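Note that one protein chain of the assembly has been removed; the remaining protein chains are unaltered in position.
Here is chain A:
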Amino acid sequence: MAEVHVIGQIMGATGFSESSLLCKWGVHTGPGFVSPWAAWKLLSGVREGQTQVDTPQIGDMAYWSHPIDLHFATKGLQGWPRLHLQVWSQDSFGRCQLAGYGFCHVPSSPGTHQLDCPTWRPLGSWREQLARAFVGGGPQLLHGDAIYSGADRYRLHTTSGGTVHLELSLLLRHFDRYGVEC
C-alpha cells in the first residue's frame, strides 16, 4: 500500500473583519458515504481539531501555528484527502460567531507547499444580515459536508470571508511502485 504523510501547520488567517479568531479543522478522505471498501486509512494522527483563539497585536494576521501530522495508507487515488476549515471569531464574552468556511485539497506532489484557502459564509436574508451586524449570530451550515462537497451547493447564497494560510509538507511512499507520477 502506498503511504502519505502530511506534516505542517495551519499558520493563521488574514482578511477577516473580526479580530479574535479560531479555526476548527478536519480532514475528509474518500467518497461521501461510509464504504467498507474505503481506500484511505488514517494510521496515525488526529483527523480533526481546533486551534487556539488568537488576537493579533501587530498587523492583522491572526497566528495559530497549529501543527498537523497525519499518516495515511491508501489503495487508490480516489478521495484524496481534503482539509476543511471553519473560522470562528470569539468576542470578549466568549460567544463564537461564524467567520467563514473553506476547504482545500491536501497537495498531491511531495515537498513543501504554501496554501491560501479562501473562505465564504452563508449570507441569509436581509433581516439576518442586519441581525448579524448588530447582535451577532447569523446562518450556519447544518451539516459540515457542504464545505468540501459540491453536491448541494447550488442552494446557497454566500459572501466571502478572509483567507486561511497553511504550510503543508507532503511525504509520499511507494507511489512509484504503483506507477503513479506526482
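Following the convention adopted for this analysis, contacts are C-beta pairs under 8 Å (C-beta built on N, C-alpha and C of every residue); 3 or more make two chains touch, one makes a residue touch a chain; residues count from 1.
Heads up, the rule we're going with is that contacts and distances are computed from a predicted model.
For the chain of the complex excluded from view, the name given in UniProt is "B9 domain-containing protein 1" [choices: "B9 domain-containing protein 1", "Vacuolar protein sorting-associated protein 51 homolog", "Acyl carrier protein" or "signal peptidase I"]. Note on the undisplayed chain: of the listed residues A:9, A:86 or A:163, the one touching it is A:9. Chain A meets the missing chain through residues 5, 7-9, 11-12, 20, 22, 43-46, 49-59, 61-63, 65-69, 71, 90, 109-112, 114, 165, 167, 169-177.
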